[in-house]
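Report on the structure given below.
A protein chain is absent from this complex, but the other protein chains hold their places.
Lettered A, B, C, D and E in written order, each chain numbered from 1.
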Amino acid sequence: MQTHKAKRVEITIEAIMQSRLTDALTKAGVTGYTILPVFGGSGRSGQWSRSGQVSRASGMVCVVCMIRPDRLDGLLDAAFEVVERHIGVVSVVDCEVLRAERF
Amino acid sequence: MQTHKAKRVEITIEAIMQSRLTDALTKAGVTGYTILPVFGGSGRSGQWSRSGQVSRASGMVCVVCMIRPDRLDGLLDAAFEVVERHIGVVSVVDCEVLRAERF
Amino acid sequence: MQTHKAKRVEITIEAIMQSRLTDALTKAGVTGYTILPVFGGSGRSGQWSRSGQVSRASGMVCVVCMIRPDRLDGLLDAAFEVVERHIGVVSVVDCEVLRAERF
Amino acid sequence: MDQILSLAATNLLSPIILCFALGVLAALARSDLSFPEAVAKGMSIYLLFAIGFKGGVSVADHGIDARLALSLLAGIVLSFLLPLIAFALLRGMTGLSRLDAAAVAAHYGSISIVTFVAATSVLESSGIASEGYMVAVAAAMEAPAILSALWLISRGQGDGRRMDPELMREIMLNGSIVLLVGSFVIGGITGADGLARIESFIVSPFQGVLCLFLLDMGLVAGRGLREGGAVLRPGPLVFGVIMPVVGSAFGLAAGLLLGLSTGGVALMMVLSASASYIAVPAAMRVALPEANPSIYLTLSLGVTFPFNLTLGIPLYVAVASFATGG
Amino acid sequence: MDQILSLAATNLLSPIILCFALGVLAALARSDLSFPEAVAKGMSIYLLFAIGFKGGVSVADHGIDARLALSLLAGIVLSFLLPLIAFALLRGMTGLSRLDAAAVAAHYGSISIVTFVAATSVLESSGIASEGYMVAVAAAMEAPAILSALWLISRGQGDGRRMDPELMREIMLNGSIVLLVGSFVIGGITGADGLARIESFIVSPFQGVLCLFLLDMGLVAGRGLREGGAVLRPGPLVFGVIMPVVGSAFGLAAGLLLGLSTGGVALMMVLSASASYIAVPAAMRVALPEANPSIYLTLSLGVTFPFNLTLGIPLYVAVASFATGG
Partner (left out) sequence: MDQILSLAATNLLSPIILCFALGVLAALARSDLSFPEAVAKGMSIYLLFAIGFKGGVSVADHGIDARLALSLLAGIVLSFLLPLIAFALLRGMTGLSRLDAAAVAAHYGSISIVTFVAATSVLESSGIASEGYMVAVAAAMEAPAILSALWLISRGQGDGRRMDPELMREIMLNGSIVLLVGSFVIGGITGADGLARIESFIVSPFQGVLCLFLLDMGLVAGRGLREGGAVLRPGPLVFGVIMPVVGSAFGLAAGLLLGLSTGGVALMMVLSASASYIAVPAAMRVALPEANPSIYLTLSLGVTFPFNLTLGIPLYVAVASFATGG
């Protein structure tokens, strides 16, 4: 099966920042992303869990984005602008994708 | 700690196609997979979110599958057959796993 | 954008073992992790799904942890101790992260 | 005419319609108001269970009417037939491709259970009785339309795009059909005694749950209009309003032929007029993935559903009253 | 005998049993009908809260019976004891390994709160009174069985597989125990006044929620039977039907010794007869991960639970009536 080199970017960010992030990604030319729910976590700002929560103040989501390697820098710049002052994690992995025409 | 080379395949596919995909994977000799819920996303076919939805028509799931490298091609062929006419993304990453006897 | 080498460890483990695992990770010096819900899966011990379940007996979670490469061995030892007698999967991927000071 | 208008006015100012409107407005204004998926599904399970159970109890009370089997048959025929009409209309009045037209057509042959529920509550508050087994007719009408649509496509393309047996099983045993039929049978078996035991769960809070459910549907419909509204050309839009009226005429004919009560005729019209937004879209994603879901979802949930809810139901009830002299 | 049969017949045709049956059938037919996990958990919280609260109110009403402490003690003893008997039976009649046998045994010493709830509603509809504190006895019986099972294993293997203190805390403070005991205490403190304030929430809709909950349990049990049914040899299967009857005999003896009312004796039998499917499976996954969960889950939820629900409860109630002359 023919596969194509791509980058898998995973951005774990506060739920309240989700739409700001995805708007920024869209502006940076990202054509697709997938949002995974996050159940809980821990970091320098302490531990948290969504169970029983009503407020959107605590809680994160995970935005996963497959892109062509040459688009990576634009994406990271856009993402960084949004997460800069916020808690969260951005990671990048090399991957191969099927149906490259989609990216 | 002893680790072993493997491939991590991630298939984001419509929820309604989930059982067809996992059946195909099982036929292709895949011994295990994990299904992550997906909260929303965006692609060429537009933006979507599961919030408030009753119908299974919109909504995707993410099937993650760790396999021995030599099984990759069989898996991708099987997956492609199912996703071919459908929206969704297939990506592959090199990984290391503990307890290789399980794969 | 400046990125830094890191490892992305993904541990799929029974939900009942989650707190034991994260305690062990914390003891091993891990500074952050993110917990993703898992909707279902399949492996040598059969197929399962969370839908309609009340008991925590069946069901897994996915703990994702980005760490500095030199901490990997400590983490894997700690994780292995917990998952050893249990079902579940541990995988490691090379990644790049933004804001390395956080790891 | 007066009756229609006054019924429509009362209807428009009922809590359930206002809740739906609130949802649409909130979504259009991009409020973050939203229901968790689990809560929406929970409410939908509740509504299906309650409506099925009550239908079954009513059948147990009044005995199995000779018309039950005929009504089921009529429902199945309508569900097979209406997509053909919808398809012809769509090909005539809109520029939709065969594929998109067939996918849309399937929705209009099938039914929307919430529209049905809303209609029963209008009937109740107007004191008009109806046959309890109409809920079984609703269940019977869910699936056949899908087969018609697939036949339309395979005929057109001759590519042997077949209905796989797995899909067939999925459609016939989809959750809402099983729950509706199952609770109908349970209601029928346990009858008035059974109802007495769970009445304060399935009868008293019903209207309130329906309000919240319609609020959620308004949110989903509004979101759909915001994202998918652009897709809709005038042609399909007009179809979304005309087709329910056309469908209701067939329902009216069937209801009169069967000799149903006023309420029964009205419900037969409502079922024929309403368009699926749960079962059929899912089936279309499997069977016709190339058809554009924005079109059929926006038409069904964003145009036809609100039309039926606000103007359609009072119209159908008034026509049924007039036609049956009830 | 006649009484048992008629009670069994009434019971079999009650909405809750029919809902359970619908769930099992739907799952076996591989319908996609399913409840979101959150809804299932929400219903379970509701049921635990309501049953605990009502038990507490009933104790507040009737005063603390001298038998309360003794009944709790009896429950704890039974929970410790029954796993030993179950283990002996399993080793005798099935080919299960020590490990699997011990894991299964733990389930039968502990209790199923839904079976308990179903029994109280049978008692209520038969007009048989019972002690309100039986719900506290239920809570007391949840955990001890786990310790017995772990003792059986450590004795057998001498490998010092110890109960870690963390697990101990988890078991004693697991959600269902805390909720049951907590709402029991709250009900006891607020009494009839408190009940009056929330009666239309925890009393009236109770049976209806129970119906939907049992529908969900039917779905889960049916899915379990479909996947795990193959695991079950005739030996364990027979055990799944005999053990509840054996357990109920011990419950009967305890109830009579304590001098409980007819309803109290019946509930003591039901608690002894029922098998855990929430707290114990989770504890077993932590403490005995090598034991095969398909065996204990299928036995507890797929065999013993339906047996108790359909035939067991009427049998226990009839025997209790006979034995207490009630």
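Definition applied: a residue touches a chain if its C-beta (ideal position, glycine included) is under 8 Å from a C-beta of that chain, and two chains touch if they have at least 3 such contacts.
Remember, predicted model here, so these are calculated numbers, not experimental data.
Taking the full assembly into account, the omitted chain touches A, D, E.
For chain E, the residues in touch with the chain missing from this view are 36-39, 41-42, 45-46, 49, 53, 169-170, 173-175, 178-179, 182-183, 185-186, 189-190, 194, 197-198, 200-202, 204-205.
Where chain D meets the missing chain, the touching residues are 13-15, 18-19, 22, 25-26, 29-39, 42, 125, 200, 204-209, 211-212, 215. One chain is missing from the display, and on chain A it is touched by residues 14, 16-17, 20, 45-47, 49-58, 85-87.
We adopt the following convention: only the chains that are shown with their structure count from here on.
Farthest from chain D, judged by the mean position of CA atoms in each chain, is C. Chain B and chain E have Cα centroids separated by 39 Å. Chain B and chain C have Cα centroids lying 18 Å from one another.
Residues of chain C found to touch two or more other chains are 36-37, 49, 93-94. Within chain E, residues 32, 34-37 each touch two or more of the remaining chains. Pairs of chains in mutual contact: A-B, A-C, B-C, B-D, C-E, D-E.
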